[in-house]
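Every protein chain of the complex appears in place save one, which is left out.
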Amino acid sequence: MKKHKIITLGEILMRLSPIRHKRFGQTTEYETYYGGAELNVASSLGNYGMNVSMVSVLPEHDIAEDALMHMRKFGIDTSNVLRKEGRLGLYFVEAPSMQRGGKVIYDRADSAFTQTEVDAFDWDAIFEGATWFHWSGITPAVSESAALITAKALEVAEAKGLKVSMDYNYRAKLWQWGKSHEEVMPALMEKCHVMSGIHPDVDVLNEEVTDLDFALSGKEMMAKYPNCEVVVFSSRGVKSANHHTWAGALFDGKKVYRTKKYELSHIVDRVGGGDAFMAGVIYGLHAFEGDLQQCIDFATAASAFKHGIDGDFNAVRKEEVMQMISSSDFSKVDR
Amino acid sequence: MKKHKIITLGEILMRLSPIRHKRFGQTTEYETYYGGAELNVASSLGNYGMNVSMVSVLPEHDIAEDALMHMRKFGIDTSNVLRKEGRLGLYFVEAPSMQRGGKVIYDRADSAFTQTEVDAFDWDAIFEGATWFHWSGITPAVSESAALITAKALEVAEAKGLKVSMDYNYRAKLWQWGKSHEEVMPALMEKCHVMSGIHPDVDVLNEEVTDLDFALSGKEMMAKYPNCEVVVFSSRGVKSANHHTWAGALFDGKKVYRTKKYELSHIVDRVGGGDAFMAGVIYGLHAFEGDLQQCIDFATAASAFKHGIDGDFNAVRKEEVMQMISSSDFSKVDR
Amino acid sequence: MKKHKIITLGEILMRLSPIRHKRFGQTTEYETYYGGAELNVASSLGNYGMNVSMVSVLPEHDIAEDALMHMRKFGIDTSNVLRKEGRLGLYFVEAPSMQRGGKVIYDRADSAFTQTEVDAFDWDAIFEGATWFHWSGITPAVSESAALITAKALEVAEAKGLKVSMDYNYRAKLWQWGKSHEEVMPALMEKCHVMSGIHPDVDVLNEEVTDLDFALSGKEMMAKYPNCEVVVFSSRGVKSANHHTWAGALFDGKKVYRTKKYELSHIVDRVGGGDAFMAGVIYGLHAFEGDLQQCIDFATAASAFKHGIDGDFNAVRKEEVMQMISSSDFSKVDR
Amino acid sequence: MKKHKIITLGEILMRLSPIRHKRFGQTTEYETYYGGAELNVASSLGNYGMNVSMVSVLPEHDIAEDALMHMRKFGIDTSNVLRKEGRLGLYFVEAPSMQRGGKVIYDRADSAFTQTEVDAFDWDAIFEGATWFHWSGITPAVSESAALITAKALEVAEAKGLKVSMDYNYRAKLWQWGKSHEEVMPALMEKCHVMSGIHPDVDVLNEEVTDLDFALSGKEMMAKYPNCEVVVFSSRGVKSANHHTWAGALFDGKKVYRTKKYELSHIVDRVGGGDAFMAGVIYGLHAFEGDLQQCIDFATAASAFKHGIDGDFNAVRKEEVMQMISSSDFSKVDR
Amino acid sequence: MKKHKIITLGEILMRLSPIRHKRFGQTTEYETYYGGAELNVASSLGNYGMNVSMVSVLPEHDIAEDALMHMRKFGIDTSNVLRKEGRLGLYFVEAPSMQRGGKVIYDRADSAFTQTEVDAFDWDAIFEGATWFHWSGITPAVSESAALITAKALEVAEAKGLKVSMDYNYRAKLWQWGKSHEEVMPALMEKCHVMSGIHPDVDVLNEEVTDLDFALSGKEMMAKYPNCEVVVFSSRGVKSANHHTWAGALFDGKKVYRTKKYELSHIVDRVGGGDAFMAGVIYGLHAFEGDLQQCIDFATAASAFKHGIDGDFNAVRKEEVMQMISSSDFSKVDR
Partner (left out) sequence: MKKHKIITLGEILMRLSPIRHKRFGQTTEYETYYGGAELNVASSLGNYGMNVSMVSVLPEHDIAEDALMHMRKFGIDTSNVLRKEGRLGLYFVEAPSMQRGGKVIYDRADSAFTQTEVDAFDWDAIFEGATWFHWSGITPAVSESAALITAKALEVAEAKGLKVSMDYNYRAKLWQWGKSHEEVMPALMEKCHVMSGIHPDVDVLNEEVTDLDFALSGKEMMAKYPNCEVVVFSSRGVKSANHHTWAGALFDGKKVYRTKKYELSHIVDRVGGGDAFMAGVIYGLHAFEGDLQQCIDFATAASAFKHGIDGDFNAVRKEEVMQMISSSDFSKVDR
């Protein structure tokens, strides 16, 4: 893989889920994970052996120390994580079951991250030697200062000639600080080269999405954001909370690359599936040297894998993802 | 909702299930719940915000205290629970898996409830201000005195003009005290207005049950029990222990109301599904003011919900049930 | 017991502790409890069979619903708990071990409770029929509005002639909103009749505290707060995190009542020990009709009991406390 | 060891204890064990490599099968366990803590064992080839038929010349069937050779029990029961629920044999401590060929060991007991 | 059932699996089981009430003691288990999920079993009174001495006229000691009468396997190994890791006996499924006295059952297997 250094910006959260898939009203025990869209991307990249550093803010207590240790496990550089007074953002996740959807209770307001001053980071120093910057629509959603920090980072990234990737990650519950995502996001997206796209409006359980559907959607995006070079799409069909379909597509302005469609029955945990996909795209663009088919195959398989794993983080090795792509009899016991 | 006060009569049991779905011969750890058909109904009603009181008997030890605390959680009035020497009824439940059925080991013989004298309850006082009485076929099954207590309760309920609902709940293992259910139940059912009906003899996996099937079955019931105003039916098809179909029907003497059919794949725990259904009927008859379609839709959705939840009790809020009825894309994560 | 109705004011918190006494940096599983100084008092009072209602604020999500269910278990009236947007206050507790102290990470800033407007509660209605009001120094510490709400409550309580009890509960980490406890507390304490006192400055492991020590401290308090009728003291000696000594004293302006001294070796969880003590005082003042010796004996034994129980709440029955006071051979198995 | 075959008679129970030492009112998870005084003795004997068979009764369900499998683990012959309709006796055990005593809720009334007809066992066949019979005062306590079965067994044992050992095990809560232990036990004890004795009335925490004290108590017993050859005493001092002292004594009509006194601090579970002692006596009388000092040393050390182990059963190997007797620096890590 | 005594030879292993189906990189807790192909067969046979003894080798430490206790639970005779210095073989099993296969990390090299000298067992004594010998291809795979021990056992078995059954159980990772399975197995198989056969090369998800397919495969085997009387086949189709199809066939040289095809959706643990099948064959050949249809029906149902149970061992009773064969509505709750 060519030389690279990837920077991500985002909040580090603690996730709490009732043990053994109980409901909130049934449990007195929670399992904890560290998560958040950008940390999930960073963890995957670190796990695949890439050089990645996360820009974030954590409070000064012992649980924040534990979060840092967790990040180091995956080889994520933590030297760009500021420590300051405040709280650690949390979110509570209740697992879905059959016709019942999953539930998320966000408890991330007023976290140390959202309260960070706009000039807290020295982006020139942070981007020194960096080649790629990744962010998602969650960061500008959480506070005005976070939105301004994102804008500042993108400005410096552009000045330094970094490639920029972005995951839209719209979360209605988060945009509370005054402006709407339609007001804020376009200016930020203008500086990006790789983006998650808006899936064509098709009922994927019952209809076929054509290459043309994807191409039209991708072209619309590129028209709006001229820096955009690659648009990636994931396509989810929901039969029940335990059974989805999953496929990916990539458009490079010229051609649509499609993947096989995965039947995801007996899903364990869908949270972080999109982050695993985006990390797969970033990895793929680096590792497969322009082979865009392999890139989107990797991203989609990695994300399919994630649905079978507890927690936000995609605990798989890149060799396992490669094997899933190539294998047809995927369910042998390896012994 | 109109003013109401609902009284239930029944035994309070402790359920023990091997942790993590192990078999009886594999476990040294059990999860406990409080259950029993009528308590399950009362818990749902309390949980939906209804005014409900349970008539029962518990021993005097600390675990019985815990059972009372559990009941209070749901807002069930416990002032009609007698305390006397004796044991707490138990039952052990082993989860099913694929082609293997679930197993129940009853250990409720000789409980304080079954040993209660016939005149232990002052029904005039208990029914003071009450509007509705609910019982099930489990209570007259467990002992002669329990059967006589049920008869006495029904007599006073009739005299006071209460509406009465009943769930047949036939359990072959329980009728051990001398008389059969055919000898005992008809006289009790004569005083009831809302009943669980006998499902038409149709293989629901492979055949369509027609409205006429339900109407015939309902009419037969009403002919036999002239006080009966509403008969409710649930219709279960069993593909495997983990995958059922589920639908409901209601007959009011004139018309058959049907619900959509739920595919219940990846079932977590079916115990208490029927109780959730009956509680939904009682709630629906109060809340939807004569809209019988909404009533049976609510009951059926509530019961479908229950199959995705560990334990006897249907840990859902009424808003969640309403949402499931109306939603088609039920499996979104709410975030 | 004479007729009474006790009102408490305070925040409802969720406590999270690493399972099996691990350190924060070692765990991925937490046990949860609901706690908070005033809720702990209310739970004990409800558990002893008293008529108690809690004034508080909770957010609108499912975990807050669970907190309400928890309160109802103990018979606490929840009709005075407001629901509003915001977060649930949390705190993380790490167990101590030998020479290592326990750790608390507060995460209660900006909770729904602290953000409540000053006039959110109709104290006239709340105190209708009430006989006693209990609060602690934690409430005025958490926000300016909470301090003002406390002041308002005390004003109405005085106007209505309620008896008022107070626990000073100084927590240095909490007083962050602008004023210090020395500025705020005295005006509030002026309206109180029963108070936790300042323990005489004696090394209880090595010195004897005399009756005179306690009387002097109590008199000083009464001089400063003329409404004060009863001052209660607890006396803790710390040999190690697992081994304390514990004793109580009560001063009524005339006489000092002392208890035996408990050796608390093999402590399980000291959090909530002071709350158990204060609840014991309130219960004792009601139940023992002026027998102040029995009152302080009960409070001290109840609190000793608490040290042997996991969680904030003192999960004991009043009969067990009475038995501990009278028994000398306390460690028999009852079988 | 000389050739032997030991027969025990007693009930097989399932014990349920709240996980992680919680109180009954705090738990929704129980750990289970199989126990009962005589099964505990049999398990120890089997574990020490002795030839032992248990006479008992179990119901026909899957949990009873699991109990049988449990017994076979220790090499206990189960061919004398009858199977019949009925329930499995249970008991719930809450762990003590500091000044709080342990709690036992018996739920063993009306078990299959207590309902067994008097002539259910063919004692001639059972005792064929047997050399020793062990029973305890728990069996005649649980029902009239169990008392009569015990009498019948003793009669045949005497006729066949077996040695008989007995543990008095008085449990006030159990003697409910009509006669008192004073009415029933003496006739049964007349046929016994080895007995648990009545400890001299001395406060062992503060006074020394003399050899004479034990000799007097033993002689009184032998005077009353002329077949008695050996009386064994255990001597427990209770500092707190977590800290006892423990010592043993044996009287053979001529001499008193004493053991060292164990400080049992940090006790894990005292239930079954007496059974471990009695099993140690039986093993010692067989293994040490008349060396009565070694016999009582072994029994007392084995029982001390038990206090450090969860559950009823003394999960130790005889080599470990021997090592504890001889070792002074008992707390090395063996590595 | 006719008189029989079955001898198995094989290694006893401890299996470790991450608790709650986590991945290796996610867990700090493992559940343990004792397993191994031949122990799994022996456990099933003991569990079905057969007379079975296992020839094996275990180290001398406490965990090996626990393994012996585990074997005794099922009634397996352990008198032929040697104890010697060395280690206990282990294997780590990670559960599969959807498109992800299961993983096994063997850690059984250099175990006490593999290091046993060729003449460690006195086969004449071991086979005294025996009627049947079972082994599998795993034993000759693990070391040269184990292969020679197998050869020696087969030689004596033949001399004494025992029936011999064999499961090929090819594990590529195990054949490391120098020779390949093609070099070693044929000479061993020559002495066998009942064998697992090579499934016809058919894609069972999409094609029908005909009786002729099985007959050709069986005849080829019998031509190669003239002692062979019965060849059994299992037929697995893999839709995903959680959903297989499963069917069995038996060829006796004349006729092919087929079973119904099981849809195994929601699989819990497939490890040991083949061992459950082979144990079912051995049981069936003894229990059904020449009814080969019943034999293969039993074996296939028993194995289907296993897929719904955690761990290597098939924790079912023979009555449950019989019931599954005969039942069409297999998913009733038995209450």
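To keep things simple, chains are lettered A, B, C, D and E as they appear, and every chain counts its residues starting from 1.
Following the convention adopted for this analysis, a contact is a pair of C-beta atoms (placed from the backbone, for glycine too) under 8 Å apart; a residue touches a chain by one contact, two chains touch by 3 or more.
Note that this is a predicted model, so its numbers are computed, not measured.
By the touch rule given at the top, the unshown chain touches A, C, D, E in the complete complex.
Considering the full assembly, C:Gln99 is the residue among C:Ser79, C:Gln99, C:Asn206 or C:Ser326 that touches the omitted chain. Which of E:Met1, E:Ile63, E:Leu82 or E:Ala159 touches the hidden chain is settled by the complete complex: it is E:Ile63.
Only one of the listed residues, C:His266, C:His286 or C:Lys306, touches the absent chain: C:His266.
Remark: the residues of chain D touching the chain excluded from display are 20, 262-268, 304-305, 307-311, 315-316, 320, 324, 329-335. Where chain C meets the chain that is not shown, the touching residues are 20-23, 25-26, 96-104, 106, 171, 173, 238, 240-244, 266, 270-271. Where chain E meets the chain that is not shown, the touching residues are 16, 19, 23-25, 27-33, 61-63, 65-66, 69, 87-88, 90, 92, 94, 103, 105, 107, 109-110.
Criterion: only the chains that are shown with their structure count from here on.
With centres computed as the average of Cα coordinates, no chain lies farther from chain A than D.
Each chain gets a centre from the mean of its Cα atoms; for chain C and chain D, those two points are 45 Å apart.
Averaged C-alpha coordinates put the centre of chain B at 41 Å from the centre of chain C. In chain D, the positions touching at least two other chains are 23, 25, 28, 62, 65, 69, 103. Across the whole structure, chains are in contact as follows: A-B, A-C, A-E, B-C, B-D, B-E, C-D, D-E.
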